[in-house]
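The other protein chains are all here in position, but one chain of the complex has been omitted.
The letters A, B and C name the chains in turn, as written, and every chain counts its residues from 1.
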Amino acid sequence: MAAIAPASVTVRVLLFASYAESLGADSLDLTLSSPATVGGVVERLRALPGGRLLPPKPLCARNLAHADAAEPVTDGDEIAVLPPLAGG
Amino acid sequence: MAAIAPASVTVRVLLFASYAESLGADSLDLTLSSPATVGGVVERLRALPGGRLLPPKPLCARNLAHADAAEPVTDGDEIAVLPPLAGG
Amino acid sequence: MSYLTAGPIDVAALHSAVHAPDRGGVAAFVGLVRDHHQGRAVLRLEYSAYGPMAEAECARIVAEAEARWRVAIALQHRLGALAIGDAAVAVVAASAHRDDAFAACRHVIEEVKRRVPVWKREYYADGTVAWVDPTAAMQHA
Partner (left out) sequence: MSYLTAGPIDVAALHSAVHAPDRGGVAAFVGLVRDHHQGRAVLRLEYSAYGPMAEAECARIVAEAEARWRVAIALQHRLGALAIGDAAVAVVAASAHRDDAFAACRHVIEEVKRRVPVWKREYYADGTVAWVDPTAAMQHA
């Protein structure tokens, strides 16, 4: 069988508050091999400079809604990595 | 033994809302033989014209505080007979 | 501030009375005049009270709540003629602790209804008038 070239997904990653400071960016684009998950996005972020300041399992959102690490990501998704919430 | 003439207590009775309408008075003075209780005051009120419109055990207050029927009354007390409360 | 007022209740003033830099949580309850009572259309109503006892009982309720929870309480009940939508009673409970603010606020409004000698005369759209008896309403509900 011929190997199928893996498709890739590109997502827009948003960072906030202390996480934005840690990685020195408010947003970046990441391209991952498909299938990819929210947890996979986090893993890639943690490999970047400053990325070890992110916890292994931060709160995340996909397209404006809270998302588990296992949730699949699709090309064009907006993935937000959320520091501990402090509203109210 | 000579019979001891019973002392008497005079109280000011306050009536409100539907009870004041039933008895046709906002206030009246009652003199009872001593010892007397809040319940005794109510009993006397119920013997007055219109008094049967009062329940046998209405909410009562003695000197601005809620009082049980068994609570003794003293000369000069202010006894209030309170229709069902409807505040709030 | 008196617990009874003949004029409109100033809820903002009650807030101001209990706000403090160390009290970050403020729970409040406001009771408004409703346009219906047990299925009858209400046009307006009048609250009356046994004034001196109502003041004393409100003070006792507030003192009890402030002793039981870490909280400052403001409370006011309106008397006289009220229109639909007017505030009849307001409780504001401020605390450093959200749990305490909510618990104390709830407790105070329940105790006010149970203990403060206030009566309500409702004027209905059908021309009748009645003294409201919440105990009878409960039996009918």
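To be clear about the criterion, contacts are C-beta pairs under 8 Å (C-beta built on N, C-alpha and C of every residue); 3 or more make two chains touch, one makes a residue touch a chain.
Everything quoted here is computed from the prediction, not taken from an experiment.
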Checking the contacts here: which visible chains does the omitted one touch? A, C
The one residue from A:Leu28, A:Leu48, A:Ala69 or A:Leu82 touching the chain left out of view is A:Leu82
Residue numbers in chain A that touch the chain omitted from display: 14, 16-18, 61, 64-66, 80, 82-88
Suppose we count only contacts with the excluded chain; which residues of chain C make the list? 11-12, 15, 19, 21-36, 84-85, 96, 98, 101-102, 105-106, 109
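By definition in this document, only the chains that are shown with their structure count from here on.
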Touching two or more other chains - residue numbers and ranges from chain B: none
